[in-house]
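Yeah, one chain of the complex is gone here, protein chain that is, but the others are all in their spots.
This part shows chain A:
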Amino acid sequence: MTEQPRLNTSPPVSDEVRKTTCYMCACRCGINVHLKDGRVSYIEGNRDHPINKGVLCAKGASGIMQVTAPSRLRAPLRRVGPRGSGAFEEITWEEALQTAVDWLRPLRETAPQKLAFFTGRDQSQSLTAWWAQMFGTPNYAAHGGFCSVNMAAGGIYTIGGAFWEFGQPDWARTKLFILFGVAEDHDSNPIKIGIGKLKARGARVVGVNPVRSGYNAVADDWYGITPGTDGLLILSLVHCLMEAGRIDLDYLARWTNAPCLVGADGMLMRDDAGKPIVIDRATGKPAPWDRAGVRPDLGAEWQGARTVFHHMAARYLSPEFAPEGVADRVGLPAARIRALAAEIGAAFDQPVEIAQDWVDFRGERHSVMRGRPISFHAMRGISAHSNGFQTARALHLLQAILGAVETPGGYRLKPPYPKPVAAHPKPHARATPGQPLPGPHLGYVRGPEDLCLDDQGNPLRIDKGFTWENPFSAHGLMQMVIPNAHAGDPYRIDTLFLYMANMAWNSSMNTREVIGMLTATGADGEYTIPRIIYSDAYASEMVAYADLILPDTTYLERHDCISLLDRPISEPDAAGDAIRWPVVEPDRDVRGFQSVLLDLGARLGLPGMVTPDGRPAYRDYADYIVRHQRKPGIGPLAGWRGADGSGEGRGDPNPDQLARYIANGGFHQIHIPAEAAFFKPWNAAYQDWAVATGLLDGPAPYLIELWSEPMRRFQAAAEGQGPVQPPDHLRDRLRQAMDPLPLWYPPYGDEAAESYPLHALTQRPMAMYHSWGSQNAWLRQIHGRNPLYVPTRVWREQGFEDGDWARVSSPNGEIVVPVAHMAALNENTVWTWNAIGKRKGTWALDPEAPEATKGFLLNHLISELLPDRGDGLRRANADPVTGQAAWFDLRVRIEKAPPPAEAQPAFAPIPDIPRAGGGRESSFRRKLDKLNFLRKFGAEGGA
């Protein structure tokens, strides 16, 4: 045999590694960006980073294709043809900024609410919200209204924290992990890492999901539930566990409001100081819930009032929640529900203890931390329904009765959570010309008096956030902005300002109609939404419908902060924040949106953005990140504060702060002491730590709110009590939806069930996230098509064969799309991958790209409004508590259809707009040319 070639197995890897934060999804992983000759050559996970610990997902490793994507915008654009025509001219930044100022300044001076500023995949909400507040418009939110506000609000109103990425299972100790619904992107890598840990030690993973893909594919057991019935299943599990006595009474008595007494008015009984009272088991007498040494009695009755625990028993022990009573509805046999309850019960019987002293807020000292090794996670799967808020509450109730919130083995919150409703602001919406809004836009209402209504009871916000239609709309309702602005309901606006939100395509329900609204004109020939400013890094569908484009950088070319004021990178054992910094400089005339926003703010003279002599207060976003203070000593970044960088959490601005972050790999952590690691809402050491760190203004212990007083206040109003009254047509649904104890009601979409028997769902592939990234040269080779997956029963009934197409109809419209068979699927559910379908001519893809010819959106089938009842009222297709878009309520029917030339509806192509070009081919050829040269004339590395 010939001699083996001699290899250089130690070739140089790169010239330099720069550590920053990924932005290929919302996960915020740390990345090592390798550079060769000044270009990005390879991206891998940062081993030291708390979120991903070295690993990286398919999106993250493909970021190199993002920074060279030909769809990158190149320079500011001004529309010169009709909206949607794609006719733009490139303009200078000075022209662009002056145009924006000319539009915005008169609005601020006369009617600030005529600016609606909404952001999509924004990771700088503490800046964008502050800017909007200083401008004075009430019309600001990010995309949470159509994302997963039910999970956030349901969690915060119940346990003082949410699923999302705001907490995680105690992966090291949990023995049973139950995952409800799709959750592949919140949190992306941490959940994968966690599932891997459970698998490595043989812990049980159970999936509850109509679709057995992704995490459900590796689940040890799979419950293929009917969409929209998760809450009913959860309350049936609560029924079984209560019936069998598998509930943690000690936990309920100490840390939840189960022992609080419910008065005749449905509110908790209070002492003279206004504190909810419990009956102390030691004395048999009432005592404030937080008095030192008090031992609350779960079973107490006092002056005719019973405890929350009594109310829970009365409701959940009722036969209506027995497995036999819910089985048909949830699509699972009663025996399977009982088996799942038994599995939970078995884990409950194996408590986990950590020998660790700690002191609770009542001053009681404990020698162990004891919990139950049962953990849950859920996101959109349960929340994107019109019963999603109550379902999220039900899941937190289940966690609480098991004693599995903030205990070893259970669910652990990450700083800045836990944080009770009382520590959150209320919403503010009263605009005054020329003045900032008096407080933050988004918040947590406590009762009807906190709603954002004018003196006549009309909505103050364009999206009707914080109104009787959706009182707890803590993230706003971005999905209603364009429809409401178009309808002039509640009023007309002048300028719509959007950032990173593809509202002309996959981020809107009812896409075709929304496109029509963006291009609609009034009798005067003017657009009904007169001006649209948009910032995006790429030639997305939305770009074509805006009037002024402010081109953003890619995530590798910008500064950002992943802040404790916003959505940080904390872990249960540490607060953490991070930065992005330009690891490469932009090669075109684009600017980071946040710097542009500060520039606009300075030109408009917004408070805080100009110095007393009228000059810009901040050079750019990087300067803001370092020098801005929200409160004295508290800024966007918590690490290396103070003149010498020794401060953590609190301290003066440090001019070297960003350099310290970069030197530390782009992030910073403040570790939580061991005695503060669990029972955080009740743990005196944690509360003290959170105050010292700047997360809380003062200790704020609270009880888990199984009985929600804010909800009861709205329910009572619906019953006719109190001065602030809802409109009559909403009374019935408020009475139901605002029930202070978790319950289940059928999703509103079920009203269409008779004609539309199937449920239709979407989910994102793990290798792709929304439209940003789905034009990626590598990722589109993995997911370039999205058939509609059809369960076996329907497949057979319709006589489908491979390669067939189907007409899919809903009350809102129809689409004709390719189908594929999937057996591991609820028999009444069809689904597809979200956001693969593209408008022809966008994203720098060939108009014949499969994404544009065979790819499709389910959005066309979903309306942002419920069907008209002929009373002239527009009702959002949303959760009645939070306004969360109920896109998973979608009902459809399906029939075989002759294959069309392309997926229907087909849209006219959008002409290519001015953009950067370049991309995979050209960079690849450059490398290949170089390599061929070296192979011919001189060896590098190889043989």
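Note that in this section a contact is a pair of C-beta atoms (placed from the backbone, for glycine too) under 8 Å apart; a residue touches a chain by one contact, two chains touch by 3 or more; residues count from 1.
In this section, contacts and distances are computed from a predicted model.
Enquirer: Determine which name in "4Fe-4S dicluster domain-containing protein", "Sugar phosphate isomerase", "Transglutaminase-like superfamily protein" or "Thiolase domain-containing protein" the UniProt entry assigns to the undisplayed chain of the complex.
Expert: Of the names offered in "4Fe-4S dicluster domain-containing protein", "Sugar phosphate isomerase", "Transglutaminase-like superfamily protein" or "Thiolase domain-containing protein", the one UniProt assigns to the missing chain is "4Fe-4S dicluster domain-containing protein".
Enquirer: Sort through A:329, A:430 or A:920 and give me the one touching the missing partner chain.
Expert: In the complete complex, the chain left out is touched by residue A:920.
Enquirer: For the chain left off this view, which of A:56, A:149, A:517 or A:637 is in contact with it?
Expert: A:56
Enquirer: Touch as defined at the start, partner being the missing chain; which of A:263, A:325, A:530 or A:784 qualifies?
Expert: Answering carefully, the residue with contact to the hidden chain is A:784.
Enquirer: For a quick check of understanding: of A:105, A:199 or A:896, which residue touches the chain that isn't displayed?
Expert: A:199
Enquirer: Could you tell me which of A:219, A:352, A:730 or A:894 touches the chain that is not displayed?
Expert: Of all options in A:219, A:352, A:730 or A:894, contact with the hidden chain holds for A:219.
Enquirer: Can you list where chain A touches the absent chain?
Expert: Given the touch definition above, chain A has residues 1-2, 4-5, 7-13, 36, 41-45, 47, 52, 54-62, 64, 70, 188-189, 192-193, 195-197, 199-200, 212-222, 240-247, 249-250, 253, 298-299, 310, 313-314, 317, 319, 336, 338-343, 345-346, 766-767, 775, 777-782, 784, 792, 822-825, 844-846, 848-850, 853, 919-921, 924, 927-928, 931, 935, 941-943 touching the missing chain.
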